[in-house]
Structure formats: C-alpha cells, structure tokens
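Below: the structure, in structure tokens.
All protein chains but one are shown at their positions in the complex.
Just so it is clear, A, B and C label the chains in written order, and each chain counts residues from 1 on its own.
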Amino acid sequence: MALTESDRISLRRDLHRRPEPAWCEFYTTARLAEELKSQLDLDALHVGPDAIAGDHRMAVPDEAELAYWYDRAREADHRMAVPDEAELAYWYDRAREAGVDEAVLESLEGGYTGLVAVLERGEGPTVGLRVDIDGLPVEESDDAAHEPAAEGFRSEYEGAMHACGHDAHATIGVGVLERIAESGEFSGTLKVFFQPAEEVVGGGKSMAKSDHIQDVDHLLALHIGLDHPTGEIVAGIDGFLAVRHLEAEFTGESSHAGGHPEQGRNAVQAMATAVQNLYGIPRHNDGKTRVNAGVVEGGTAANVIPEEARILAEVRGETTELMEYMHSKARHVVRSAAEMHECTVDFAIGAEAPSATSDQELVDIVADVAGRTEGVERVLERDELGGSEDATFLMQAVQENGGTACYVGIGTDHPGGHHTPTFDVDEASVAHGVDVIAGTIERIGQRGF
Amino acid sequence: MALTESDRISLRRDLHRRPEPAWCEFYTTARLAEELKSQLDLDALHVGPDAIAGDHRMAVPDEAELAYWYDRAREADHRMAVPDEAELAYWYDRAREAGVDEAVLESLEGGYTGLVAVLERGEGPTVGLRVDIDGLPVEESDDAAHEPAAEGFRSEYEGAMHACGHDAHATIGVGVLERIAESGEFSGTLKVFFQPAEEVVGGGKSMAKSDHIQDVDHLLALHIGLDHPTGEIVAGIDGFLAVRHLEAEFTGESSHAGGHPEQGRNAVQAMATAVQNLYGIPRHNDGKTRVNAGVVEGGTAANVIPEEARILAEVRGETTELMEYMHSKARHVVRSAAEMHECTVDFAIGAEAPSATSDQELVDIVADVAGRTEGVERVLERDELGGSEDATFLMQAVQENGGTACYVGIGTDHPGGHHTPTFDVDEASVAHGVDVIAGTIERIGQRGF
Amino acid sequence: MALTESDRISLRRDLHRRPEPAWCEFYTTARLAEELKSQLDLDALHVGPDAIAGDHRMAVPDEAELAYWYDRAREADHRMAVPDEAELAYWYDRAREAGVDEAVLESLEGGYTGLVAVLERGEGPTVGLRVDIDGLPVEESDDAAHEPAAEGFRSEYEGAMHACGHDAHATIGVGVLERIAESGEFSGTLKVFFQPAEEVVGGGKSMAKSDHIQDVDHLLALHIGLDHPTGEIVAGIDGFLAVRHLEAEFTGESSHAGGHPEQGRNAVQAMATAVQNLYGIPRHNDGKTRVNAGVVEGGTAANVIPEEARILAEVRGETTELMEYMHSKARHVVRSAAEMHECTVDFAIGAEAPSATSDQELVDIVADVAGRTEGVERVLERDELGGSEDATFLMQAVQENGGTACYVGIGTDHPGGHHTPTFDVDEASVAHGVDVIAGTIERIGQRGF
Partner (left out) sequence: MALTESDRISLRRDLHRRPEPAWCEFYTTARLAEELKSQLDLDALHVGPDAIAGDHRMAVPDEAELAYWYDRAREADHRMAVPDEAELAYWYDRAREAGVDEAVLESLEGGYTGLVAVLERGEGPTVGLRVDIDGLPVEESDDAAHEPAAEGFRSEYEGAMHACGHDAHATIGVGVLERIAESGEFSGTLKVFFQPAEEVVGGGKSMAKSDHIQDVDHLLALHIGLDHPTGEIVAGIDGFLAVRHLEAEFTGESSHAGGHPEQGRNAVQAMATAVQNLYGIPRHNDGKTRVNAGVVEGGTAANVIPEEARILAEVRGETTELMEYMHSKARHVVRSAAEMHECTVDFAIGAEAPSATSDQELVDIVADVAGRTEGVERVLERDELGGSEDATFLMQAVQENGGTACYVGIGTDHPGGHHTPTFDVDEASVAHGVDVIAGTIERIGQRGF
C-alpha cells in the first residue's frame, strides 16, 4: 500500500516531535523500522548493530573514556558530542516511553542506531541512497509564527530539535523505498542507508566501513534547504569542507580563590586564552578555513581557582590540507595556552569527514530528471555547500570502488537558518525529493550502468 | 552520656564520608539532629526551616529562576552555586538512601537545612557558637597517602568532599554542647548554630536574619586549619575579605559554524574576552583584592556558533569599598565583552558577606583559656584570614545589638591546602577545639557579662 | 638612444639601492625624471605636484593632524603610514645627499612625488601604463645568498627595502617608453604613470583624481612575481581585495604603576584586547576577508600606566561589501575594547582601494602578444591576486569613462615572498615585462580602438 502525501507528512511530523541527538536515535530507528516493515515487503532490513560497523562509530567513547566520564558523572556535560552511559540511558528511556517496539529497541542498546533497508528488483546495478536521521541540541522556538509550534508538532524533547531537516530526509528515504517498490520501473538493487549521527560527523564513517556499502555501484545523498527555495533542485553539490572535531581537556590545580590565588594553576584562564587565540588563527589564502570553540566549560565553584576546563572545537578547510593546517594551528594554540597557565592538556580527536565531489554522469541524470519533475521550477547544475557532511565517507567509499556518487540539494523554503530555533521545512518539498531521487534511481536502473 | 574521643572521631568520619554541597546538607542535618537528640537533653532543637530565615537564603533561585532552570533541565550545570530542583532531589535521595530519620528529612525538603541547638543553664548571658556544615565540589584524593582513603572514610559521593574541615567543625559543635551539658560550669544559655551553605556564602545571612541570633550576647565562631599546625590557637581572626558572587549570562545568536560563521554572535568569544580581562582588573593600592571566574560554560555543539555562555565569578576586597571597586570593574568588563561580540548579558548578584573584626575582650578570654588548655602549645592573639566567611553576618548582627564576637582559629596539621583533594585534618585538634571553645563559654558565663 | 639590457639592470639596481617609503619617493622621482629627460624626447613630463591631484593624496595628514603629530615630535612613530614633517625631511635630505637634480627635488617638497611621462605619436588612442615606485619598511637581508647583498646593490637605507619589486616596475615603465619611442610601431598617445605610495594604498587615488587619467582610453597595469615563475605571463589579474586602512588612537589615563595602578585607565590593555579580538572577527562565508593590526604602540615608561596607545590596522574583503563587513566589525571591536578599559578612542580612516576586473578584450590582446614573446613559456588567461592594489582606482576611472583596463602579471623567480627580507626579482623578467607591455600597446594602437 502506497504512502499518501498525508502519510508522509504524518511521518515527518512524528519524527519532528521526537528529535534525538547523535547515537541516541532510538525512537527514530525503531519508528522507521516499524514504518518500513508495515508498509513494505523489504528483502532485508538491517537494524542497529547490523547496519553499521560498530567499531568505527566515531565520537563514541572507548572503555577508558567511558570509565572516565562515568567517574565524574556529576559533572558530565550531556551536550558534549560524546554520549555517556547516562545520556544513552536517558534517550533510551524516552524512546521506550514513546512506545516503540521493545525488541527493536533492545537491539539498539549501547548506541547502535541506524538502519539499512534493501529492495531487490532483479538484474541491474546496486544503487544506494543515504539519508541522515539525527537531531540537534537546539531549543525549538515556541513562537506562534513557527509552524511546528502552531501546528502542534514542535519538539517534545526540550533542548533537542530537528533543526537541520533530517526528519524530512528520513521521510524522503521511506518515500523513495515505497515508490520504487510500487512503480516496477527499477531493475536492480536499492539500499537506503538511514544514517545516524551526522551532526557529530560520526555515523558516516561507520556506515562506510560496514559491508553494506561494498557492492553499491552508484550512491545518491541529499540535503534539503541550504538556502535554496522550494522548487529548486541542485543536481550536484560540492564544496564540502573537510572537518575534524577536537576535544581539549585542561588540568591545572585548584586553590582557595580568596586565601591563596597564587597557589592555583587556573585552567579557565588557559581555556579563555586558547579560545581568544583559536579564533585568531590566520586566515589562509588557499581557501576557506573555519574554527569554532563550540562547547566550553570549566571550574567547580566561585571560590575555587578552576582546576579543569574543556573545549570541544571543530576545524574545517576547503581541502583536507587546509583542515590539517587549522588542526595543527589549533593544537599548537591550545598547548601553548595550557603551558602559559602551567596546566597540562589532553587531546582527543573526535569525528572527521573528508571532502568529496559529485560525479558528472550522475549530475547529468539528476538534472535531467529534475527538469521533468512536477513542481520543480529551477535546476542548478552545481553549487557549493560551504559546510561539512559525513556523507563524504560513503561517497568516497563508492568512488574508490569504481562507482559514482552524487549529492543532491532539494530546495525548501526555510524561515530560519539551519541549526537555529526557527528552522522548518516547506513540506511540499518532500514530494520533490521523493520524485527526483526515485526518478533518478529508475533512470540509473534503465541505463544499466 | 558524654561523647568519648572515639565517638567524636566516628561522628567526624561519618560526616566526612557524606559531604553535601550548600543547601543540600540533608544527611548532615538529619544525622546531627539524631546525634543531638540521642546524646543530649536539649531545651530546644530548631531544624531546617525553623533554624533559618528561609527568605534570606542567599544563592537560592527565585521562582522565575527556578522555572528558567527547569526549562533547560538538559543543560543545567549541577555545579553552579545555585542548586536547582534536580540537584536538590539528587542529594535528598542520597540522604534517604543513607538511612536517616525520614521525618526530619521531610522537614528539610526544598533546601531548608541547618540546625540551632539550645541548652538553657539558668541565669546568665546567651552565648552563641556558630559552626558550618557544608562540603565542596572537589573530588577527594584516593591516594593511599591520603588518610581518609587509607582509613576507609573517603567521600562516598564522587565529586563532593569535605575539603575545608566543616566535618570537624560540626563535630566540635556537638562536642561543645555535650561538654557544657555535662560540666555544670556554665551559667546562661548556649545556642549552637549549625550553619548550612557557608561555601556559597549563603547560609550566614539567613541565620543572621532568623530570630535565634537576636538575643545572643556573645558569639564565637571557629575555623580549623588555615595553615596553623596542631597545637596552635589563634584567639582572634580578622582580615575577612568582603565578598560578592556575580553571575553573568551572555546571549548571542547561533549559526552554522561551517556554513555561516558570520551570522553568529558568539557568546563564548564574549565570555573568553571577559575572563581574560576580569583577571586583569588593576590591583588596588589600598589593600587586597580578588577576582575569580570560578565556573564557566557555553555553547551546545561543535558545529554551532555558541549562542549562550555563563560565568559564575566572585570578587573580594580587604574592605567593602575594595570589594565594590572589584564588583564595579567586573561588571564593566563583562558588559563591554558582551557588547564587543554583540551579545546581551544578564547579571544576577549572588551571595555576599561583609568584613568583621573580633572584639578584644573575647580575644583576651580565648587567649587565656587556650594558654591553659592541654595540647595547646602556642597561642597567637591575632591573625589575618585572607579569605571570606559569612560568619561575619552573625558577628555583625550580634555586634550591632551591642554584643561581642570573636572568630577563633584551631590549628591542625593539614597535608593539602584548603579546597584541594588532599586536605585533611589532624583529628587530635578536634579535642583542642572543644576544650578551648567550651572553656571560653564557661568563662563568659562566670564573668557574667 | 635605446636603453640596453644592461642599462635597464643598472637603473633597476640603482633604484633598488635607494628604496623610499610612500610619499617620500624623492630620490626615485628625481632619478626617474633625469633618466627620462636624458634618454627620451618626451612630449611632456609632469613631475610631483603636476603629476597628481595633491588634495587626494590619501594617507597624508591634514593640517590638524600635521600639527598634532608635530606637537608630539618626540614620540612620532616614523613607521606609521602617515609621514610627518620629520620623516619627509629625513628622506628629502637623503635624496639630496644621493645627489639628484636640486630643482626637481625642490618641486617635490612636502611629499608630492610621482611622475607622468607623455609620448605623442600621432592619431590613435590614448594608452596609459601605470607602474608604482615606492619601497617598504622592511629590513633587507644581508645574507650572502641574497643576490642584492652578494652583488652590492642591497638597500643603502636601513629599514627600507624594495621588497615588492617596484624597482623593476619603474624600470619596465622606462623601458616601455623607450621602446615605443624607438619602434615607430605605435600610433596614438602613451602616458606612463609612475605612481607613488602604492604600499599605503595612497597614490592610486590621487593619480586617478588628476586630469592626466581623464583622456586615457585603455589602461595597463602590471605586477611582477606574485608566485609566478620567470617565463610565465598572466594576461589578466583579478581578485583584487578591496582594502581600507584604519587608525585607532586610545586615550586613557596615566597613573603611577607602583603606587596607584587603580587610578589609571590603561590604554595598552585596551589595545591588546582589541588586537586579540580583531583577529577573531568571524570568517565570512561569502569570500575572502582579512584583518591585520600592522603597527601598534603604546605607553611611555615602565612605571607609568599607559595613557595612550595606537593601532594602525587594515581590513580587506573579496568584495567591497566584505571589506565593509570587516571594517564595521573592526571598529566595533576597537570601540568596545576602549570602553572596557574606560578609554576613549579616536578613529582615522586612512587609504582605501576598490576591487576591479580586467576587460576581456585587453586580456585577449595581452595573451596573444605574450604568446609570441621570446622567453615567455606559459601564458595564463586569468589569475587571482588575493591582495589589494590601488591601481584599481585608475582602472575604475578609465572604465567609468567607457575605456578598458587590464592588469598584467609578469612572472619572476623570487626567492623570498613579497614583503619579506629575501624578496628579489629575476632580472631576466624585466625584458619580458617590457616586451609584453610594449607589444600590447603597439597592438592597441594598430587596432585603432
């Protein structure tokens, strides 16, 4: 039974109401599994630990780190990219309360989220579609002008929000599966990768390291919005900034701030000095560079010279070399700031993602299909992302195997910017996404690459 | 039945094992109530809301603030001086699990901790003794050389510690009550104030505003350690730095750190600029000044330009004028740093405490008694604290009513400095404290002030 | 009589030995005037005040500013972009000592430098060539591996250097004049603009505002090096960053640094805070941005809290909008830093230059001529400068009058980077410059635009 337009909107809104951060997409995964099982006669559905290469989950702590964080449970910052046991449990419990299939849920325990849905339709190429499913630590607007607030599907989880449209992405993934299953126009195998943990640049690598990607001949990925209005399609997006996450933990020495300030070694001074100088890393003439001290914290009490402080930063570059330039400078700044205030500093490198380019032959197909799609008014051949995306891991994997890849932009009118409290998508664009992507997949099957 | 030396040690170690932060001294209060009730025939025991003027609890959030913090439960920082509902509940539950009298515990709900124990012994002056009972957010050392670790009474609450000897203070308070009750040498009324929330400079004011202090003619307060060795007594401590806590909350605007860094207004940059310049406030020629950015935090994710950041700072001065100088400069620095990064900033003034001086007539008595006390090898008439203490609120209240006050230092060998993970007390000094204070109280009663 | 290759080298080396900063090109101007007069039968030679629109000399102080700087003669910083009377006198005297024509020299007094040389060769278009002539405040390397040091034509003026190849530019200008005068292949009028003060982005505007540019139909400008090797020609350089210079003068209040630090308002703290945050202005997604606190100074003595401090900064942007973004942010940062330290701040906007683009029809001619020029091995149609240039004022003036303009890159092997102590040019490239530019001018005359 086909998904109607209103079914899709319902699904999207249901996901929107329950945004979950990276590696905690318990509800989302289980809900998608239910949806897929009830609507489709899939040839395979790999869920959670079967969908990803668990060892390659970036941004997930190793044993030692888990122990470390557990020991300081009281001071654990839940907003760090790294979910500790407490955070995993928190979201797991919320998913259970929301009433999803317990068996599925249990299989996800420990932060193994995501799915790979497979449809086999005879001879032909294996086509992959990657959509991401995680939310963001942004507090959603409750302004009446914000449609999810007005229409009653605002996030039910305070402090978490689908502020980047991944709810729509997941919906498009389901829609494409359903369309291909129904239409009979596709010959080959379709795999849809519902990828977790894009926002921490963590899930892409673990899916790229799983076996599921190995036989994919052609990969499509997509993003909604990106300042393109409803009715506009970008056939091939490039300009992915290479990115790396970097955690620095400063350790100084506490002392009584009134009685003996001179006996302390102030980790917060070290951190503040580092932040000031991180943003001052010289701009590079070879292209775009970025740095952000996205999360910081330090100290324990007003009257104690702070002994510890942390920075979770990210660096980016238009090329991997530029990202490495920023990374190297950033570490140097942080180390010197620690040294200045007689602190030690420990680094942890978090997630990262490479650059990637869309292959022209897929760009051509997407552009052609988009040009014939109802509701699509304008097709751009290429545009720059100017941000980062770990879909590049999957694109790279397919391209290294001799396949092709293409990242497609689906325009949508969005009132607020990505990652801000008033972000929303124009739901009409979900159909454009389904139509363009499904059409492209069919065409690939027909061409018999 | 008198407390033996080993009873006292047991009590102290029991308290040491369960350090609780300011306004969360649930176990401590209930345990002391049990101890006092079982050991002593008190004339009155005022517990929790009956012991303090609840409206004057500094550093406790008002309704609006509670709502504010509740709303952002996910990101609430438990280490801020201000305990939110979740933190109160956390400690309340721990106290219950530790097995204290449920009835007492219930009376403390909402963060109304502390006790006032009263002994009436006929005609004579009313003498007050103030001891404080709260712990600190310091993680206690588990080094074998650290006696509480070696002897098995290290803090059971990770991240909290009696790192300033308040466990010994509370024990001395109990010991003095017991001694006075037993000895029959005192004529008058004795009130022992077991004060909560000294470390956030919050409990002193609320006890000073309660009725219990109104009829006190002479007040003693004490502190153990302060770099004085076991066997040394300081008859009168002065040089309390006036102190004020200051919270600043920066609000900027988030944006995508890769895609549109220029659209953000970076609250973490504002905070770091403020921290750098707070520590650079000019030293003042008129006396000691202090500033500390004790707790900071900001941002939500590596890839989002931080929209919010916070500083919990304190300023101090050798006089109130010097503290006001620091406070005024600090606000100015913070405001300008916010302005620089196009953020707004909201301030909340937290707790504060004035300066105070010990009265000579009490200093004379303490010095004389100490000189005759077994185990006391050296008596200093006066010394400077160089820190802050909210006992000054109680001292000021008594002195304004025409009474006298004296702050006594009880030397103890302490391996680590105050507020550090290896702080500990030489338990022999507990007896010195009981002997000197009880002896002084008896002498005051005899002299019939 | 034609200039031989060795004459050119001699001229270049003579200029190299006597680099003069912006508006102080006294020797250079007079020497070029002598060379042109002795070698060529020019139709006009406009020198100094006759060559430029003196009122539009950017970065030259107005009366009030001159008075201001004169008053503080002792503390005048000679390295500021703005030459005060003392600096002008210093360089004027050096030029006289170097033995140039006194009459010419006198006409330049007050910092009116530069020349416009005119050759009339019958009917045809008026073609302009702009070359710049000023040196930089860089101390030239005296390493034996540095050819000017090895060959004895290192700068004789300590602290000044032709570190950007303007000595070669001026030589090419002379060489082109001589070639056109000799060849008889050009029909029309040739004007060579020997422009002063490019490095402070000051001379371009004053030449653009002079009458000499008004009748120019086609303008060529050139730069040597720019990381292109000898034998490479870039037919049209674009990507000029718009630039603006900005001076900020902080005024606080001095006090005795030992006795009353709290009475001071520290201008150096304000300046340091500004510098830290200037470099931290957010990168902009729309294109290249730059900021540099190129010259700073402050304070008067170790034991005085600094009352004054200054920053000479520049901001740049890939477009004028991006430059304005940086300018607006920079002023805001500076103002807030002043406010933070209770200082006032006065701004002076210095020189600026717009962006510009080379016209395709001239690019085509240059590319074609270059492709046929001996010694030229590679021709690039377009490249990005990634820096700024006030030739854009002249290009803009010609283009606004309906003419065309083209900026040509002449490759040269240069051991050190531009603006560094080991910069040098491969003298073989001087001939390439003369040949390509002269050939282009002849072609323009033939085509009869």
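By definition in this document, contacts are C-beta pairs under 8 Å (C-beta built on N, C-alpha and C of every residue); 3 or more make two chains touch, one makes a residue touch a chain.
Keep in mind that this is a model prediction, so the values were computed, not measured.
In the complete complex, the residue from C:D14, C:E139 or C:D368 that touches the missing chain is C:E139. The missing chain, though absent from the display, is touched by one residue of A:R13, A:R121, A:H260 or A:R382; that residue is A:H260. The hidden chain makes contact, of the residues C:S107, C:T171, C:S210 or C:Q269, with C:Q269. When you scan C:H260, C:R382 or C:R443 for touch with the missing chain, the hit is C:H260. The chain that is not drawn here is touched, among residues C:L45, C:I133, C:L241 or C:V434, by C:L241.
Against the chain not shown here, chain B presents residues 276-277, 279-280, 282-283, 285, 288-290, 386.
Listed for chain C, the residues touching the missing chain in the whole complex are 71-75, 77-79, 81, 136-139, 158-160, 199-201, 226, 241, 243, 245, 253-261, 263, 266, 268-269, 271-273, 275-276, 279, 290, 292-306, 309, 312-314, 316, 350, 385-388, 417-421.
As for the chain not pictured, it touches chain A at residues 259-262, 264, 266, 269, 273, 276-277, 280, 282-286, 305, 325, 332-333, 336-337, 339-342.
Following the convention adopted for this analysis, only the chains that are shown with their structure count from here on.
Remark: chain B and chain C have CA centroids separated by 66 Å (rounded to whole angstrom). Distance between chain centres (mean CA atoms), chain A to chain B: 45 Å.
Chain C has its Cα centroid 48 Å from the Cα centroid of chain A.
Residue positions of chain B touching 2 or more other chains, listed in rising order: 259-261, 266, 269, 273, 276, 305.
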